[in-house]
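Notes for the one structure printed next.
Omission of a single protein chain aside, the complex is shown with its protein chains in their original locations.
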Amino acid sequence: MYLRPVRILAILLGLILGFATAASSAADDPAALIKALGTANFEQAEAIIADLGKTGDTRIVPALEAFAAGDLYVRKSDSQVFIAKAAGSGFTLIDPVTGASAGEAPKSAITKIKINNSLRRAISSAQGGLTLLSPDKVVRLQAADSVLKSPSAENLELLEAALAKETDRAVKLRMEQARAVSLLSSDRPVDQKRAAIATLQSLGGRDAIGILMTAAPTLDPALKGDLDAAIKKIEGTLALWDAAQNIWYGLSLGSVLLLAAIGLSITFGVMGIINMAHGEMVMLGAYSTFVVQEIIRTKFPGAFDYSLAIALPVAFVVTGAAGLIIERGVIRFLYGRPLETLLATWGVSLVLQQLVRSIFGPTNREVGNPSWMSGSFPLGGMQVTWNRMWIVLFSLTIFLGLLLLMKRSFFGLMMRAVTQNRRMASSMGIRTPWVDAFTFALGSGIAGIAGVALSQIDNVSPNLGQSYIIDSFMVVVFGGVGNLWGTLVGALTLGVLNKFLEPWVGAVLGKILVLVLIILFIQKRPRGLFALKGRAIEA
Amino acid sequence: MITSFFLRALEGRIVAMVAVLLGFAVLVPMSNLLLGPDNPLHVPTYVMSLLGKYLCYALLALALDLVWGYCGILSLGHGAFFSLGGYAMGMYLMRQIGSRGVYGDPILPDFMVFLNWKQLPWFWYGFDMFWFAALMVLVVPGLLAFVFGWFAFRSRVNGVYLSIITQAMTYALLLAFFRNDMGFGGNNGLTDYKDILGFSVQSDGTRSVLFALSAIMLALCLILASAIVRSKFGKVLLGVRDAESRVRFLGFRVENIKLFTFVVSAMMAGIAGALFVPQVGIINPGEFAPANSIEVVIWTAVGGRSTLIGPIIGAVLVNGGKTIFTGVFPEFWLFALGGLFVLVTLFLPKGIVGTVAQALAKRRAAQAAETPTHLNGKPQAAE
Amino acid sequence: MLTVNNVNLHYGAAQALRGVSVNAPMGKITCVLGRNGVGKSSLLRAITGQHPVSAGTIAFEGESLNGLAPYNRAKLGIGYVPQGREIFPLLTVQENLETGYAPLARKDRFIPDDIFSLFPVLQSMLGRRGGDLSGGQQQQLAIGRAMVTRPKVLVLDEPTEGIQPSIIKDIGRAIRYLRDSTGMAILLVEQYLDFCRELADHVYIMDRGEIVHEGGAETLDTAEARRHLTV
Amino acid sequence: AEDTIKIGVLHSLSGTMAISETTLKDVMLMLVAEQNKKGGVLGKKLEAVVVDPASNWPLFAEKARELISKDKVAAVFGCWTSSSRKSVLPVFEELNSLLFYPVQYEGEESSRNIIYTGAAPNQQAIPAVDYLMNSEGVQRWVLEGTDYVYPQTTNKILKAYLMSKGVKEADIMINYTPFGFSDWQTEVSKIKSFGSAGKKTAVVSTINGDANVPFYKELGNQGIKAQDIPVVAFSVGEEELAGIDTKPLVGHLAAWNYFQSVDAPVNAEFIKTWHAFTKNDKRVTNDPMEAAYIGFNAWVKAVEAAGTTDTDKVIDSIVGVSVPNLSGGYSTVMPNHHITKPVLIGEIQANGQFDIVQQTPQVVGDEWSDYLPDSKDLISDWRKPMSCGNFNVKTGKCGGKGS
């Protein structure tokens, strides 16, 4: 406590020094500092940002935000700096300090002030300091976060002041952690630092290790033991979570495989068509998503978060219809000649690829992630990304839906009857052409909605289908042809296996090993994981 | 015994095809070497190497037909045997470069030098000798097929399960050969060959010999395949294809029958690869790509499965079509090729050769039917 | 009544039926006999629509069946018990029976109790896969399955093949029961003479793709009939 | 006909590489059309012969042979992957024709019959690392690449370079993934933990092609921001970014010799022509397009200087030819058949463009890396009398071919 006046003195001193170094303006005048940004190079700008932070003037926060977002411009005519927002063909200018409107300017009259990663870091650190006392809880939390990420002894006073006033528990906790971080690099006494290390240990995670390691070189040798113990402790917990994380990665990879394969488990697994165009159905689903999003972007930008919900039925219908056409046009002539379906569907797949290439171009098309598909959330000691989370749930939902359809509905029964004995099914009064067509359409439609999900994690390009076709066949066969559960378990097993091998032998060898293991496994179980058994099969 | 085995092979269609191939083996190089470029009958070198390439593909397709058409093993990994044969030859050709490589290292191929390898890996030993490389062209694919088949056939892996693990095999090899650490030049593969048995790979003379050799090899393998198919063994093969368990109950060791056929076929594929490499001048892991192996199946199906000459015709036609289409309408050729595959399946269900043969048989049957036959009386024409 | 009039049928160039005419009146059991390969199954394939006829007409209650797909014939009331049973191997017994729902209205979609009283073994094996059943069990299932569609004409191709004697008797009883209780027309192809003799109201004998004999069941014992049945 | 000069365009229009190469085919068609508007070359119109080698390496060789032997083209513009170039190289040497190769590659090659207008490692990788080291203070490095020759070689060079700058082996992590890799969860979390060692960490990415989109999506979703761990990529340009929502990626970097955002009149003109030619003002431009542009113009200039399209004469006249590049300067064809170009470091922007944060002066493409032990003594000079692609300055001998 007794140190406080000294610290204040030091800050003041720093401000004066800053004033002295800022070439053409007063160091405590935000307006002048911001103007200086207009002509500064990256290094100078970094110093100016630090100075801006030290002003403690919260009015400049919007300017900092704008800078980080690349919206800070300098007017060519008078080197004045403005926040500029695109408006029509030109820009509207806003005074960076007062926030007052400053008229408009054509694009040619202003130049964007360049920014790089070092500057971004400086900005977020300055911003953090300035917004610790913001009335908005969310802003305060962000501020604490950014201080935590860019620790500096200078923020310590600010943090402590903010902590004293803070009432919200979550924010308070984060501020305490931020304080601990900043404290480590300060000249506070050893026991305070020891407490800080303990706080950080309770924070846990990779970030905490990073912070502790950063602090290590300058730390009092007396604390070395505490530090190492803390890191070890954190790493211990992390190791456990890593295993969990690996399983999660495996399941999420597995669910992608499941999605890719599940349509095939119908067209190939149930109908026995060696459907080389399956991948292209997935691709068509992804392109349907693209088209839906394009329309939403141009016509109803507000609805973007619903784009996937709209894309799902659209993709199902589009690819289902494509499947229907393929079945009626080609495949129906090939029942009883399964191997020839390989040839025909290969041809169809070439045509579809080229068709998409001709219509949409050969390059990737952008499919955006709705906000609920972006980012991640912590789950204990692991980080779960939302898109993977949704894909896992989505694939399981599709699986269950399909399972119900196949096993519980009369249509499912007809499907199975027709594929087992088409002639007899017909004599039982089942409209076999209709069932065939809709079964294939169903498989294709499901491939299509898989495409919607895969568009969220992969390229949307004419080659999309090709990259999944081999894995899909592998999954269906590994699981046991004709068995939906096999496809599920097969996909998840391969996913988890892959993800356990990957950290151990690397991604490439891991993949090779998985293939070799599949080959060996099939020797043990020549009809896959969930082999159909019984006389009918063995005969 | 052996002679009668081979004599049996020489049935009508096969003889015709062998004659055509041998004719090609003589005439094409002659016209390339002896006739001036202005002569309308001159075959330019690039056409000759193109044809040579087709013949190698044809041999590969023939190899596939032996296992697929006659034994019911739909191998989706035959490209692996082809590539291994190709790599064996490529390794020989690389070692022939000697100190003429860009770094001038007398032993190490260039790609090893710039990745800082200090000595030749053990599996490169011996490839400086042609006989050894030639042996490896047979042994490596044959051995892989033997080991793979030994396990798979003993475990009675069948149908799509077998197809998919052959695909997994070639896919795993693809990934492995892509790795620089494997010591086969990574994705760039083996290329920039100088000479073969002392002759420049680029001279027209060498090309002619390679072309002739491809045609002759194809003819020989065709005779061998035909001899196998027409022997009692061949009938057993068809039996395995149609009713495997019945063959077992007759006392045949199905796994040995399959294994033998698979290994013979893999060796043929290896030969095809070995002839392919000096003619196109490169072998790289792309040849292991599963899609390539699937294409072989397509050629075979287009030409006519279980006909032996069908795959040859299919391989030449499809690849010829590709050559023409990719040059004439580069942006739309996939429509043409894809459409062709669909049309062939729909309208020529037995492939080109199979359908023609069927039509001929029908005509013969129709002629025979002038005199009305009774189903339950006299013998009927097939189908 | 099911009428087959002057039908020809070809497999490729080979002719299997030549000018075959057969009538199967309602409420009667009509039996077709003949040696191996004379075209009995082919006749049934023509009736059920599994193979197109090259000439002649097939009609049910005056309505022509020519050109109709098998499933449409099933809808019109033709039930089929094929030679070799053709059970759906991977469906359970229950599911095999349920495939017969397809031509039925929703309210009729249940399995008639008769089936289980005729073939109790099916009741006890409802959950087993059809393909795992023994040959005889499959035969019973095939008949039961055809009955689920409530056919007006039941077409049976050698239903006694591979069946134990007591069940042959049961099947005989079942066929008679079906005729008497529902008045359906039953067209039975058989090689088992005694079985026919006992059941049939009317018999046809085929040879080499043609009908060579026609008459009451008692005519089976005539020398002329015998001649066509011996080797 | 006699009054046209044919040139070959050898880019994959189908298969896995179509995604990148098709654009270059379009650029070539545009350049040919533009040149013809200007009256063609040597008073003759140019005619582009387009073929599709379909991402298949033997097919590349076949098509190259066809273009040269059958279509009798004066020069060929094409290839993207090194494998395709390796596949056609013997063909060009045998038939003595000329290939212009427009893509960055691993170096370690110099053929008399190829002009390399893309970047050698020293024109891309090394300046990028310098930038990170100097401007961002990076001390710890993840070299993340697709498992094939270009990344392997580049990483070998980078590792040697970094270690020569005092970076410890423990501060370098090298990871490889297969082609078309799409599940980056493990790799990204590996990067994350490698980056939490208390030292500023960056990723140098030689990830190829399609694998980039899922990689960046995963980076974004796992919350790795450019401020925390920047990624600098050598294979990600405007075209690749067109398929991604770049908002979470702002600040990640790429090193190229050209960006669409380059502020130069010649570039503005080029973009305008491009948009007009493709009738689509959203089509982006990128570095290999610039390389194709430079290569084409260099060829035109060399042909005019030689007064003929004869390969030998053009090869003689092309060394020293200087043509405008799109960043406002000139690129010169050097005796080693590589060219001079500036190196630009750009940061990804929210709109999918790059903001140039650094630009070096002209750098000469170095075909034989100074950081590989067996190459450092090699040079290449295709002028007479040396006319050698791999001259060893230590022994004073031409390494093998050439002569």
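Labels for the chains are A, B, C and D, by order of writing; each one numbers its residues from 1.
Basically, contacts are C-beta pairs under 8 Å (C-beta built on N, C-alpha and C of every residue); 3 or more make two chains touch, one makes a residue touch a chain.
Simple rule for what comes next: contacts and distances are computed from a predicted model.
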Quick one: the chain not pictured, UniProt calls it what, "Molybdopterin-containing oxidoreductase family membrane subunit", "Urea ABC transporter ATP-binding protein UrtD", "Cytochrome bo(3) ubiquinol oxidase subunit 4" or "Acyl-CoA dehydrogenase"? "Urea ABC transporter ATP-binding protein UrtD"
Thinking of the whole complex, not just what is shown, which of B:5, B:117, B:199 or B:332 touches the missing chain? B:5
Contact with the hidden chain (one of B:150, B:233 or B:329): B:233
Contacts from chain C to the absent chain lie at residues 11, 14, 33-38, 41, 83-84, 121, 128, 132-137, 139-140, 158, 161-170, 191-193, 229-231
It is residues of chain B that touch the chain not shown, namely 1-2, 4-5, 228, 231-233, 235-236, 238-239, 241-243, 245-254, 256-257, 260, 377-380, 382-383
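Definition applied: only the chains that are shown with their structure count from here on.
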Between B-C and A-D, more C-beta pairs in contact link A-D
Using mean CA coordinates as chain centres, what's the chain A-chain D distance in Å? 29
So the centre of each chain is just the mean of its C-alpha atoms; given that, what is the distance between chain C and chain D in Å? 75
Chain A touches at least 2 other chains through residues 353-354, 466, 508, 511
What residues in chain D touch two or more of the other chains? 13-14, 147, 176, 178
Which pairs of chains touch, using the document's own definition: A-B, A-C, A-D, B-C, B-D
Hey, which residues of chain B end up touching chain D in the complex? 44-46, 49-50, 53, 99-105, 110-111, 113-116, 175, 178-180, 185-189, 191-193, 202, 276, 280-282, 284, 286-287, 322-323, 326-327, 330-331, 333-334
Would you tell me which residues of chain D are touching chain B in their complex? 13-14, 50-54, 56-59, 61-63, 65-66, 68-70, 81-83, 86-87, 89-91, 94, 108-110, 147-149, 152-153, 156, 176, 178-179, 372-375, 378, 389-390, 392, 397, 399-401
What residues on chain A touch chain B, complex-wise? 274, 276, 330, 333-334, 337, 339-344, 346-351, 353-355, 358, 466, 470, 473-474, 477-478, 481, 508, 511-512, 515-516, 518-519, 522-524, 526-528, 538-539
